[in-house]
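In this view, the complex is presented without one of its protein chains, the others remaining in place.
For subunit A:
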Amino acid sequence: MKKELKIVLPFYKIAYASSFVVILSLIRGVIFTNEIGLSIEPPFAILTATFCADTYVQEITSKRSEVHRLYPIKRRISSIMQRIMIQEIFLLLLSVLGYGLFFTFQKPITHPVTESELLQFISYFLAITVTIFFWGILANTLSMLFRNMWMGIGSCLLIWVATNSTGGDKLFGAWNLFSYTFRNIENTADITWLYGKALCICIGFVLLIALPKIVRKRG
């Protein structure tokens, strides 16, 4: 695990991801605390996709994949899973830090409809966990399919643009990948955004199940 950590978390990745969160919390203006979550989620999806796109593809570009092909498939899958997990835990911690930084830099006030700041944070934590899980796996899978990190990031960006838009909101409604961002923040009783997150989890698991096949064919 320590070696996987060193492989997927080089200094430059830690640096750009941390800078991203700091800059985001400085420049994205919020007035109320219930706006923090929706200010973080979509940009964080992009950060996750960029961050995780090279999870396995780095083996292809460095030609190590030719040696990896000789290794038992179970160990290869386990290694990829560990890498995704390490990166996603790091990003999750960063997203929590980002939430705190919004409070520090923007000093938002509690919206009159907000019942509890803690409950609001728990909702955010749930949503961002699913977002990171989904976009990390998606970026790695697409990069592996194309055998190219940039194609993986580009495809994710297209999906991001399609779903993180008014059109996407109208088309998918509560089943949108960004259902948390598009929810009515003034209606705290509305939890239909969980459908979209459930869909993200389902797609994520399907991609994970397909991973061994993709590794065999494209790895």
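Just so it is clear, a contact is a pair of C-beta atoms (placed from the backbone, for glycine too) under 8 Å apart; a residue touches a chain by one contact, two chains touch by 3 or more; residues count from 1.
The working rule: contacts and distances are computed from a predicted model.
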item: Candidate names "Lactate racemase domain-containing protein", "ABC transporter ATP-binding protein", "2-oxoglutarate ferredoxin oxidoreductase subunit alpha" or "cytochrome-c oxidase"; UniProt protein name, chain not shown; value: "ABC transporter ATP-binding protein"
item: Among A:S25, A:T55 or A:S79, the residue in touch with the chain that has been omitted; value: A:S79
item: In subunit A, positions touching the absent partner; value: 3, 6-7, 10, 62-64, 66-73, 75-76, 79
